[in-house]
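Before we start, here is the structure in question, set down as structure tokens.
One protein chain omitted, others in place.
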Amino acid sequence: MKKQYDAIRAAAYDANMQLPKLGLVLFTFGNVSAADHEQRVFAIKPSGVPYDELSPAMMVIVDFDGNVVDGALRPSSDTKTHAVLYNHWPDVGGIVHTHSTYATAWAQALSDIPIFGTTHADHTTADIPCAPPMDDQMIAGDYEYQTGFQILHCLAERKLSYHDMEMILVGSHAPFTWGKDCRKAVYNSAVLESVAQMAYLTRQIHPDAVRLKESLIRKHYERKHGPHSYYGQ
Amino acid sequence: MKKQYDAIRAAAYDANMQLPKLGLVLFTFGNVSAADHEQRVFAIKPSGVPYDELSPAMMVIVDFDGNVVDGALRPSSDTKTHAVLYNHWPDVGGIVHTHSTYATAWAQALSDIPIFGTTHADHTTADIPCAPPMDDQMIAGDYEYQTGFQILHCLAERKLSYHDMEMILVGSHAPFTWGKDCRKAVYNSAVLESVAQMAYLTRQIHPDAVRLKESLIRKHYERKHGPHSYYGQ
Amino acid sequence: MKKQYDAIRAAAYDANMQLPKLGLVLFTFGNVSAADHEQRVFAIKPSGVPYDELSPAMMVIVDFDGNVVDGALRPSSDTKTHAVLYNHWPDVGGIVHTHSTYATAWAQALSDIPIFGTTHADHTTADIPCAPPMDDQMIAGDYEYQTGFQILHCLAERKLSYHDMEMILVGSHAPFTWGKDCRKAVYNSAVLESVAQMAYLTRQIHPDAVRLKESLIRKHYERKHGPHSYYGQ
Partner (left out) sequence: MKKQYDAIRAAAYDANMQLPKLGLVLFTFGNVSAADHEQRVFAIKPSGVPYDELSPAMMVIVDFDGNVVDGALRPSSDTKTHAVLYNHWPDVGGIVHTHSTYATAWAQALSDIPIFGTTHADHTTADIPCAPPMDDQMIAGDYEYQTGFQILHCLAERKLSYHDMEMILVGSHAPFTWGKDCRKAVYNSAVLESVAQMAYLTRQIHPDAVRLKESLIRKHYERKHGPHSYYGQ
């Protein structure tokens, strides 16, 4: 096991262990990776290993083409999706995939999550997109690889930058989130689940609930992320 | 207490203790059994005993005709259902019955759980069937014995093998799950509850939500269970 | 503090402490009492005292007319309701009042909880009744005393015995449950909340869901409570 990957192994391990604590996964239904863009590799959870048996050493090192370069175990079955995204997104240091309950329900309903309130706008200014399911040929082909492109295409079509929108639903499947590092990506997964639950309840209370107005979207996003942000330390 | 049953007593005990930890039971509303097909017996939870008072020694040993062969306590009231299923299913080593909230709600609504997403397809390729309630004569007769046959008939009618579909709803009642061993059967109970909740939410978000398309069902099931599966270690 | 009440003080204390553990109360929104029919008194939670500050000695002893006979604190504001019920029900040793979420929602909707499944039938054969709100004169009068009679009248009108139906919703308000002792009464509060949640979900899945058929109601109730019951030890 190579020393040069210790840092991303440790980071990926810590981030993976956050998923059950945050109530975002049942059994092994999720995975986090942590990337090192200089070495062009990422550390990712081994496939099907329960969270309480994980150790940093079990994290598998994979290059941006999806090839295992270090580690004794088979990487997550979603590894190629992570590889495609890292390959296209130089500023993303962590990616998370879960089947968290409410976000997955929206994905199964093939619906974007409308921006209904400031909790949403604190994190992004657009509806959270739901990428359509792939066509049958892509599914039968290199499925997880194509899932990565499905995500890229959906963002492109919606004219969304991966810097501004750090979460997506893959239709019929489940959510992916990302961030500058894997801590932020896990944070985004928890925020997404909370926003998905609130949007669900909002629609149930008022089926014709309207999107948050533009001035409030701008205000909340800017106070956290704009050049004159005044949130945090 | 006979030594030859120690292994299934221990397995059944451990599996029963998972039910409250996974949030699948209130009080004593559930039971797990572990079978030994060579000896043609299974170990099952004693009836009405709270989980925190259980011990491996309290597990009752029952043969495949439903007769107690070892143990001081009365077995679960659902014992004959387990016996019928083991008698017909040589490859099943564990069976679980719970009244978990969302799965039971679908059973009470007399509805199959539609396959809406990949979380479902990762485990089975069909809607999770809801067996109709029995006719009054069968209910008045040997009820728990007949429940076993109700399950067998429902799978037969749907042309489902117990190898491919390891979970069922008994209409107006609650779910049963099974697997190659009782750990897998408990795992299936937790998966069923999660899938039941997601399907519930999906329908609430979009009442006309459509079933997962066939190519995605195949892809997800095969990558976990097919001859070329690449999930797990 | 009189020794002769030690047993019911201890029982009431233990039972009260179960409410937060079972997730049935927020802050002080609930109370349990334990009766001694020979002495014609009951021990009840003091009003407004947080559960984590309770001790057995703080339980207030009240007679069946609602007068405090021992104890330094003011009893629960619902004390007179408990008194009326003990006065009329010689076989009831414990009463519980909570504002548990789903049961209270049905009470607020002024709806009985329909018997949709065997979880319900394992405990009672009828819909769980929702007593109508009292008329304004009774509310303005001795309100908690009248609440007791409202419960008695509702059961009488429905031709339900307090032996067979150990739970009720008071319309616009919240549930009461009872039993042969206060442990059983607490058990019933948890069962009611679970049944209320399942019935809620059943209706959401299928708005026209039908009541459980009579043969299944009988079967499940009899196997737990009939002369030939075979549930438990």
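Order of writing sets the chain letters: A, B and C. Residues in each chain are counted from 1.
Just so we're on the same page, a contact is a pair of C-beta atoms (placed from the backbone, for glycine too) under 8 Å apart; a residue touches a chain by one contact, two chains touch by 3 or more.
On a predicted model such as this, the values are computed, not experimentally measured, just so you know.
Trainee: For the chain that's been dropped from view, list the shown partners it touches.
Mentor: Touch partners of the hidden chain, whole complex considered, are A, C.
Trainee: Which of these, A:F42, A:F116, A:Y143 or A:Y162, touches the one chain of the complex that we don't see?
Mentor: Hidden-chain contact among the options goes to A:F116.
Trainee: Of the residues C:T104, C:Q150 or C:N188, which one touches the chain left out of the display?
Mentor: Here the residue in touch with the unshown chain is C:T104.
Trainee: Where the complex has a chain not shown, which of A:K3, A:K159 or A:K213 is the residue touching it?
Mentor: Going through A:K3, A:K159 or A:K213 one by one, A:K213 is the residue touching the chain not shown.
Trainee: Just checking the interface: what residues of chain A touch the absent partner chain?
Mentor: Residues 116-119, 187, 190-191, 194, 197-199, 201-202, 204-206, 209-210, 212-213, 215-216, 219, 223-224, 230-233 of chain A touch the chain that is not shown.
Trainee: Could you pull out which residues of chain C are in touch with the chain that's been left out?
Mentor: Contact residues on chain C toward the absent chain are 26-27, 29, 46-49, 73-74, 77, 99, 101-102, 104-111, 133, 136, 139-140, 143, 172-174, 200, 203-204.
The working rule: only the chains that are shown with their structure count from here on.
Trainee: If you list every residue number at the chain A and chain B contact, are more than half found on both copies (same) or fewer than half (different)?
Mentor: On the two sides of the chain B and chain A interface, the residue numbers are mostly different, under half being shared.
Trainee: Please compute the angle of the rotation superposing chain B on chain C (C-alpha atoms), rounded to a multiple of 5 degrees.
Mentor: 90
Trainee: Hey, how far is the Cα centre of chain A from the one of chain B, in Å?
Mentor: 33
Trainee: Tell me, which residues of chain C touch at least two other chains?
Mentor: In chain C, no residue touches two or more other chains.
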